[in-house]
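Pasting a structure here, questions to come.
Excluded from the complex is one protein chain; the other protein chains are retained at their positions.
Letters A, B and C mark the chains as written, and numbering starts fresh at 1 in each.
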Amino acid sequence: MKGKKQKNRHVYWNPYFGGFLLGLLIIATFYLTGRGLGASGAIKSGVVSMVHTVAPTHAENNAYYSKFIKEGESPLNNWLVFEAIGVLLGAFLSGALTGRLKLKVQHSPKISSRRRLIFALAGGLLFGLGAQIARGCTSGAALSGMAVLSVGGFITMIAIFGTGFMVAYFFRKNWI
Amino acid sequence: MGPLIPNGLIPVEWNYVIAILIGMAFGYILEASGFSSSRKLAGVFYGYDFVVLKVFFTSAVVSVIGLYYLDYLNFLDISQLYVQPTYLWAAIIGGMIMGVGFLAGGFCPGTSFCGAAIGKIDAIVFIIGLTIGIFVFAEAFTFLEPLFNSSNLGHITMVDILDISPYWFILIFTIIAIGSFVFSDWVRSKVKKVFY
Amino acid sequence: MKELEKTKRISISAVLFLLIILIGVVTFKKPKYVFEKDTATTLQKIIEKDHFLSLEDFNSIDPAQYILLDVRSNFEYAKGHLKDAINISTHQTFSDSSTKLLKSLKNGDKTIIVYGENPDNADSAWMLLYQLGYENVKILSAETKYTDGKFKIKNYDLEKPSVNYAQVMQKAQSSSGNKNEIKKSTPKKVIPKLKKKKRVAEGGC
Partner (left out) sequence: MSKRYKTKKFIVKREYQILAFILVFIAAGLVLLPKYKKNEGIMPELFVKNAISSERYISTDQLADKIINQDPSVLLIDMRSEKEFNEFSLPNAINIPLKNLLDDDYIGYIDQDIYDVILFSNDSFYADQAWMLGNRLGFKNLYVLKGGLNEWFNTIINPKYPDETMPREAFKLYDFRKAAGIYFGVGAPKTEKKAAPTKKVITVKKKKKRAAEGGC
């Protein structure tokens, strides 16, 4: 098995196996903490603490930042931030074990890596915006939401993938 | 009876340790399933790779079944779990914006962490984009607030709105998921292969 | 790039998952007793206060319509009790014999009337039975006492102030002359931590 991995570093797990383990992980998360997984909340905490450090008065006057600023406690002192650190560590571990660690820009041969990065930035911007409006991203709202049959989770998931299929045509050059 | 930390069965101090461990498992699974590759993720929209759909639905089905079994066997009180509040229009519009963002950027926040961890520059740029997006949202919050707070339906679940036994819903959901797997394999056998 | 087509690992884990669930279900014992009424319903019932039976009403109804349940200790019961009363002191509620008896009474035509030294004493039994799903239970709002070799029962006024508190206090204070200082201080607002509030766990984004 190991030798094979060395030869082909792009062999991933069987998706059903990955999904199965992910399902077990979500069960464990809910069982231990009563809450689901999440990702974008960590970045939000980062943004809040950044703005709070740079411009404290602005952060306190802003209706959104002020929700997350507690006296004597850094916004970074948050469950999701620690979880995000864990995600980075875990992904690095997996990448290191299978030899996938490599600094590169992944893109379709039809586009330049400059274009890919611009699109990644724009996509990230939109995703960040959307995740805040919908109160959660794919992992927070959709994945964890679906595990507890939350209506919001299903709606968010359908909205993300429905729109994805609708606009897929316009972005085809980026991917295929 | 779980959940353990809200019920005080595990001291709160362990919360962050558990967070890191759970995060590590999460990152490992995502990366090992191939979620660190944006082209693989985007494949679901073009029919050449359905890993997102498969992983997503498998985990949703397994987790919901597992949680309800735990509830049935009295290990867990499912009513104590956090259910995301549903803000109908915020969820739809936010989801649509995320859909466009997904196609443009090729990642979602969780997977972009994975990509960044193994050195994908596009993933790092995506995270920078996320940061800017959240910043934009916060700055424009007064403008977006009506949408953000509109049509609050509360902490509702599919069981509440469909008025159906959760167990039947899970069974139907499972069958739909399996159907979608078969369908995705069928589509994949028709679509031109893309190698990346 | 492709994913592993091998299904060995997923098959093994799926079978394990199935086995764990099977073992869980097989070894699972349904709890013997569960509360059928939730606390909100019970609270509603308590507020309605129609679960009391005054002594007059008790004397006027036909003995065939009810079953008396004495919740005091066996010792007290032996000294004296109401006619035809059955003794199940509260801590014996789940013993085999009383379970059998109570089951037969559940949702029957007869009203179960619980009594103790006073309604307060009978209350835990009532609360227990009601929450276990017994609709036809009432508390005898009376005080029972064994004095001078006789078992006596008399009416009991529930939650009735023995004196007019405010008046007594005012009188006492004006007699002592330090009215101002001793006035009831305004209740201090304390906000204890809400610890086990449901859904305290926040969600991820």
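Criterion: a contact is a pair of C-beta atoms (placed from the backbone, for glycine too) under 8 Å apart; a residue touches a chain by one contact, two chains touch by 3 or more.
Computed from a predicted structure; not experimentally measured.
Undergrad: Identify the residue among B:Val17, B:Ala140, B:Ile161 or B:Ile175 that touches the chain left out of the display.
TA: B:Ile175
Undergrad: Which of A:Gly18, A:Gly41 or A:Gly86 sits in contact with the chain that's absent?
TA: In the full complex, the listed residue that touches the missing chain is A:Gly41.
Undergrad: Spell out, residue by residue, where the missing chain touches chain C.
TA: Residues 2, 5, 7, 10-11, 14-15, 17-18, 21, 25, 30-31, 33-36, 38-40, 42-43, 46-47, 90-91, 93-94, 119-120, 123-124, 127-128, 131-132, 158-163, 165-166, 168-169, 172-173, 175-178, 181-185, 187-188, 190-197, 200-205 of chain C touch the chain absent from view.
Undergrad: List every residue of chain B that touches the chain not included in the displayed model.
TA: 61, 65, 68-69, 71-72, 74, 84, 165, 167-168, 170-171, 173-175, 178, 181-182, 185-186, 188-189, 193
In the analysis below, only the chains that are shown with their structure count from here on.
Undergrad: In graph terms, nodes being chains and edges touches, is this line, ring, star, complete or other?
TA: Shape = complete; every chain linked to every other.
Undergrad: Between chain B and chain C, what's the gap in Å when you average each chain's C-alpha atoms?
TA: 43
Undergrad: How many Å are there between the centre of chain A and the centre of chain B, using C-alpha atoms for each centre?
TA: 9
Undergrad: Mind pulling the residue numbers of chain B that touch at least two other chains?
TA: 3, 5-6, 33-34, 37, 39-40, 51, 62, 66, 80-84, 155, 196
Undergrad: Which residue numbers or ranges of chain A touch two or more of the other chains?
TA: Answer for chain A, listing residues that touch two or more other chains: 12-13, 15-17, 20-21, 24, 33-37, 39-40, 44, 79-80, 83, 131-132, 135-137, 139-141, 144.
Undergrad: Quick one: which bits of chain A touch chain C in the complex? Just the residue numbers, please.
TA: On the chain A side, the touching residues are 10-17, 20-21, 24, 33-41, 44, 79-80, 83, 131-132, 135-137, 139-141, 144.
Undergrad: For the complex, give me every residue of chain B touching chain C.
TA: Those residues of chain B that touch chain C are 3, 5-8, 33-34, 37, 39-40, 51, 62, 66, 69, 72-74, 79-84, 155, 195-196.
Undergrad: In their shared complex, at which residues does chain C touch chain A?
TA: 1-7, 9-10, 13-14, 17, 200-205
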